[in-house]
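I have a structure here, written as structure tokens, and I will follow up with some questions on it.
Entry: chain A
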Amino acid sequence: MDWLGELVSYGPDLWVLAQRHLFLVGVSMGLAVLVGVPLGILLSRAALRRVAEGAMQALNVGATVPTLAVLALSMSVLGIGIAPAIFGLWLATLLPVVRNTYAGLAALPPALLDAADGMGMTGGQRLRRVELPNAMPVIFAGIRTGATVNIGTAPLASLIGAGGFGDLIFAGIQLYDPIMMLAGALATAALALVVDGVLASIQRGLAAGGRREAAGSALLQAA
Partner candidate 1 sequence: MIAFQNVTKRYGETKAVDDVSFDVPSGEICVLLGPSGCGKTTLMRMVNRLIPKTSGRIEVEGESIDDLDPVQLRRRIGYVIQQIGLFPNMTVEENIAVVPDLLGWKRARSRARAGELLEMLALDPALLSRYPAELSGGQQQRVGVARALAADPPVLLMDEPFGAIDPVNRAVIQEEFLALQRRLQKTVIFVSHDIDEALLLGSRIAILREGRLVQCDTPDVLLQRPADPFVASFVGEDRVLRRLRLLTVADALAADPPAAPTLQPNDRLPLAAAMMEEYGQNDLVVLGEDGRATGLVRLEEARRQGEGAVRDHMEPLPDPVRPEDDLRAAASSMLVGGLTAVPCIDRNGRFAGYVTPGGIARALSRRGGRRPSIAAE
Partner candidate 2 sequence: MPILSYALDNIDLVLRLAGEHILLVAVALGGAVLTGVPLGIFLARRPALAGGVVGVLSVLTTVPSIALFGLLLPVLAVIGQGIGPVPAMIAVFLYAQLPIVRNTVTALANVDASLKDAATGMGMTRRQRLRRVELPLALPVILAGIRTALVTNIGVMAIAAYVGAGGLGVLISRGISQSDPRQLVVGAVAVSILAILADLAVLLVQRRFAPMSIRI
């Protein structure tokens, strides 16, 4: 059980790395949501519908670009350190958030919007009371996908000098120290599973609410 003791000995290191790792994830994730959701809303407005389809296609192509490439390109422009890492993570996370926000809003049944307009809601009221609540499950699914991409990419930030759990993994590979690598890998995997689990349970809650909303809109359509 030597290696287990060795693994545990990484505890203090892990704590320091975790703070950095969570900082990278938290800031880039938060910024992606803060920018991505409004951007998606903006693209879904009638005035921008024509631009939106083109923008979506560009985003779809963007989403196929591997995240390592995104980080590498970010580094080639911004150099090494925390800023290029956060920028790269933010960009990679942004795409699914924008895409789903737009798609969720664009896919709402027209009868729902028509009913809202017919009852005399203003554009803002319609968005807040009808569109966003009904599109929320789809928007949140985008946030969850973004989180998976973000957390999957975050260890690579270590490559461009931003630190985090990646430090242990890559150093472990380079030094061929399996225990060091395992410590980093386990921490990364555990973080990914915990965050995804939390988001999944929030999503289930939203989906349950969404079903009620969907039932409501079905009734509306029937009438």
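The working rule: a residue touches a chain if its C-beta (ideal position, glycine included) is under 8 Å from a C-beta of that chain, and two chains touch if they have at least 3 such contacts; residues count from 1.
On how the list was made: all candidates are chains of the complex that A comes from, given by their letters.
As the structure is a prediction and not an experimental result, all values here were calculated from the model.
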Self-check item: Which of 1 or 2 touches chain A - same complex, any copy
Solution: 2
Exercise. Please name which positions on chain A make contact with candidate 2 in the complex.
Key: 61, 64-70, 72-73, 75-76, 148, 151-156, 159-160, 166, 169-170, 172-173, 178, 181-182, 184-186, 188-189, 192-193, 196
